[in-house]
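One protein chain is absent from this view; the other protein chains keep their places.
For clarity, chains are labelled A, B and C in written order, and residue numbers in each chain start from 1.
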Amino acid sequence: MDKTKKQEQTSTHKIGIYLWIWGLLFVLSFFSYMVDWYQFQGMLRWSLILFFMFLKAGLIMAFFMHLYWERYALVNVLLWPMTAIACFIFLMVAEFEYTVFTRFFYFVVGG
Amino acid sequence: MSEDFNDNKTIQAQSSEAISGGGSGIATDADYVRPAEVADQDLYHGHSFITKWIFCQDAKVIGVQYFLLATFTGIIGLILSWLMRLQLGFPELVPFMTAEHYYQFVTMHGMIMVVYFLTALFLGGFGNYLIPLMVGARDMVFPYLNMVSFWSFFVAVGVLLASFFVPGGPTGSGWTLYPPQAILEGTPGSGWGIMLMCISLILFVAGFTMGGLNYLITVLQARTRGMTLMRMPLTVWGIFTATVLAMLAFPALLVGALMMSLDNVLGTSFFMPTILKAGEVLEYGGGSPILFQHLFWFFGHPEVYIVALPAFGIISDLISVHARKNIFGYRMMVWAIVGIGALSFFVWAHHMYVSGMNPWFGFFFATTTLIIAVPTAMKVYNWILTLWRGNIRLNTVMLWCLGFIVTFVNGGITGIFLGNVSVDVPLSDTYFVIAHFHMVMGIAPLMVIMGAVYHWFPLVAGRFLDEKLGKWHFWLTFLGAYSIYFPMHYLGFIGVPRRYFEMYDSPYVTSAVGMNEFISLAAFIVGAAQFILIYNIIKTLKTGKPAGHNPWQACSLEWLTPTVPPEHGNWGDRLPTVHRWAYDFSVPGAKEDFITQTTPPSEVAHTKVEKT
Amino acid sequence: MHVGIIFFLVILGSVLFHIFTPWYWTDVASNWGGMDDTITLTFWIGGGVFIAVCLFMVYCVFKFSYKKERKAEYKPEDKKLEKILTWATTLGVAALLAPGLIIWNQYVNVPKNAIEIDVMAWQWGWQYRLPGEDGKLGTTKVVNINDDNPFGINLDDPFGNDDVMIQSDVINLENNRPVKILLRSVDVLHNWYVPQFRAKMDAVPGIVTYYWFEPNKTGEFEVLCAEYCGVGHYAMRGGVEVQDKQDYDNWLQQQETFSDLIAKQKILENEKTKLAKK
Partner (left out) sequence: MSDLKIEGYEFKPGFKGMAKDTGSDQTMFKGVHWGKAMMWIFLLSDTFIFSCFLISYMKGRGSTIIDWPNPSEVFGLHVFGVDVPLLLIAIMTFVLITSSGTMALAVKYGYEKNKKMCGWLILATAIGGLTFVGMQAFEWGKLIHEGVRPWENPFGAPQFGSFFFMITGFHGTHVSIGVIFLFIYAYKTFAGHYDEGKRGWFTTMKGDYVEIEILGLYWHFVDLVWVFIFAFFYLW
């Protein structure tokens, strides 16, 4: 195992890129904190939260976890299963809306 | 410690200069296989009895350990099913059987059979034994982790069985463990029993994850030279895909079990709405029982394919070897396995059509569920098309294969009934469902296990199992099991609900009593017939006909080890190189009716072998 | 040889069993005959495929069993055949799915004129509530449930007062009138299932679920609980009596409403206080 490894892994990335990402993460975290600070509400809040969240997650995965430099075979294996999670999320949104509807309708407001 | 490793020797044998005909200069040579990418694995060789047989790091030993423990739990499950059948067929014979007992038995039977028997046997047992051999690896890539995996399973089984002896007994909540009922009084084992069940499941998942990582990385990263994914035997494909499903599905079970334990112990209300019990309102409120069902089936549906896919894979290999014909449409088979695996994450709520979930889900899940029938159908067609114009050896192994096809297609078709949402409405939660899943999960994969045992026993033990006993075993099991479950569908049509301790004064009973007695009788016979196999194994270990090398004239790697049974490290000094797929049977122009995977093209230049 | 014959007999036996079985579904007593039709259709298509596959297998066993001198065919793939089979199967599946979805669409959409019935389940029994003259059921809460208010009706909900309460596990239904069953449970999951009506749905604590049907045969039917709910599950029975309009109206007349109950309770209390004063 070690023989082939050694040649390949002597090449690393410049320290600058890590410092950059590091800085960006601080800035983005600060921004998402500001979303709360200024008490944005509604769609604006949601889209900002999600935007910063995905940006941060993306930076961590891509650079700190080196996914940006990995080959597509690995990247795709890791990302495709997320479609199942996405499906689960969408359906559970529909489910909680239905649940809360029946609760309000039959236990609170009636009609 | 250093003498425990023999790395120097093997690494040298593996370095690229030592490869005959190798080197990039002669790349035009038909036999050329590129040099090894990774250095040979160094293995820890145990010396004492303990490191060799108990805390052993050899995947083959671990596989056998898994196999034996899973069979042991399976026999417990079988005994429980006998007790259930006694109650259902001849209640007067078991006056000691209360409803509590009955429900505990049903629950433990279901859970043991699905998780601790089939999953452990296919993935832990066959996976461990066969994956490294079939892909040409020396062992699993993380032998230590693999060992821990088995012992976690061992502890999980221990905890599970311990629940029979705690106050209140094991949980009787049904294997689906639905809250609120699972953790409320009124269900047997709602205190200790369900707790231990959750703990045992969590241990199982943890242990399985360790094993699963091994299987996956071994297949992905430790294949031998020349072994591409599209040359792997379908057995490996089936187990591999099932492992992927398990790694992604078990988390949902883990989360569900954890949250339910918290509801039980801390009094949180994840799954618990306001509940009135014996005139008093319990301190719960606001939770959602349906959420648990979603979590459970997000795990549960992939789980049923976790036990089905290895069966699909193994059966393909057995049929191909014993019909002396390549598996028909290998590519399609691989894609079907992968497709079924992927789709199985999008169909879970077909178990919940009448659960009171958002009714619009019915459309979505009925569609996805029926779509999954298409790749499955392709697999069925390819099995029978492999028989077509084959040269079928009607030995015991092949009999199990034929039995599998009949029972699987039967169970699959009833799955189509249930998947079609409005057809499921009258049939859900009746014996039709019981019949469906025993046919497709209880019997069909069992046929595969049996076939696999008869097929690979000569490899593991070096001797053939007795054919005559084998045939008895097969016919009793197949005909018996078919006559248990085929009529059972009709109980479902009448409307007999599942999980009924007895039907008592219901008008439905009268006509069903006779059938229940018949089913129970068949169940006793089938169960007893399994002991033929155990007898056969014990007898054969001593007196069986020696098998020698590659007794079935198969092509795949596991039969090509230098020693039979294979030793630790599998391949002696040098790893095999692979030049073709695992199914070159009856190639026109070849001397024999099979060409092994390691045969270089130059040796069979005159034949019409297709490039794979 | 005998292998093929036995497998053939198994298939033949299955078919014969299906034809001659004395165990089959009860006569449908609701509008969901469409479900039976879909099952029948599935039987034809599915059963046909099952028989075809198995007979093909039996044929292969007869025709191609081992002979030393014969060599099997070598044909890894047949793209065209596989394509045909894929499409044929897709077609078959679609043919099954379409009617299934159409019926499901009817199942989840309740007709406007359906009468709502509140089915309340507990371990281990049933009771029912019908809307009164206003045609509407009052809202409920589990915490309100006590001897004076067996259904947990919210006292400040005006719709609740005239609700008809049937504290019995048998309910009467009017023939040929669609009912919307509203299911509610105070403890665990249950399922109000009458095999003859075909329809079912779980009662889930914490929410209200529903389904509908239109009974079209008079008579008595047994209600089975079809979702596991603890040790009493198998004994959790109820009854339905489907009657013609006149009988049904007579029956309805005799039932108590929530306000009756409250009034009765008041009288009782008054008497008690009177007694105490004396």
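Please note the rule applied: a contact is a pair of C-beta atoms (placed from the backbone, for glycine too) under 8 Å apart; a residue touches a chain by one contact, two chains touch by 3 or more.
The structure presented is a predicted model; accordingly, all values stated were derived computationally and were not measured.
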Self-check item: Interface partners of the hidden chain - shown chains only, full complex considered
Solution: A, B
Self-check item: Options B:54, B:75, B:162 or B:220, residue touching the unrepresented chain
Solution: B:220
Quiz item: Considering the whole complex, which of B:158, B:286 or B:589 touches the chain not shown?
Solution: B:286
Quiz item: Which chain A residues touch the hidden chain?
Solution: 1-2, 4-5, 7-13, 15, 18-19, 21-22, 25-26, 29, 32-33, 35-37, 39, 45, 49-50, 52-53, 56-57, 60-61, 63-66, 69-74, 76-78, 81-82, 85, 88-89, 92-93, 95-97, 99-100, 103-104, 107-108
Self-check item: Touching residues (missing chain, whole complex) on chain B
Solution: 1, 4-5, 16, 24, 27, 33-38, 42, 44, 141-142, 144-145, 209, 212-213, 216-217, 220-231, 247-248, 250-252, 254-256, 258-259, 262, 266-270, 283, 285-288, 291, 294-295, 298, 578
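Simple rule for what comes next: only the chains that are shown with their structure count from here on.
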Practice problem: Mind checking the centre-to-centre distance between chain A and chain B? Centres are C-alpha means, answer in whole Å. | Solution: 35
Quiz item: If you average the CA atoms of chain A and of chain C, how far apart do the two points sit, in angstrom?
Solution: 43
Exercise. Between chain B and chain C, tell me the centre distance in angstrom, where each centre is the average of that chain's C-alpha atoms.
Key: 33
Self-check item: For chain A, residues that touch 2 or more chains besides their own
Solution: 99
Quiz item: Which positions in chain C touch two or more other chains at once?
Solution: 141, 206-207, 209
Self-check item: chain C residues within the chain A interface of the complex
Solution: 136-141, 154, 157, 159, 182, 184, 206-209
Quiz prompt | chain B residues within the chain A interface of the complex | solution = 37-39, 41, 248, 288, 290-291, 294, 298, 345-346, 349, 357-358, 360-361, 364
Quiz item: Once bound in the complex, which stretches of chain B touch chain C?
Solution: 99-100, 103, 172-174, 178, 180-181, 184, 186-188, 273-277, 279, 281, 286-290, 323-326, 328-332, 354-356, 359-360, 362-363, 366-367, 370-371, 373-374, 377-378, 380-382, 384-385, 387-394, 399, 402, 405-406, 409-410, 413-414, 416-417, 420-423, 425-430, 475, 479, 482, 486-487, 490-491, 493-495, 497-504, 506-508, 511-512, 515, 583, 585-588, 593, 608, 610, 612
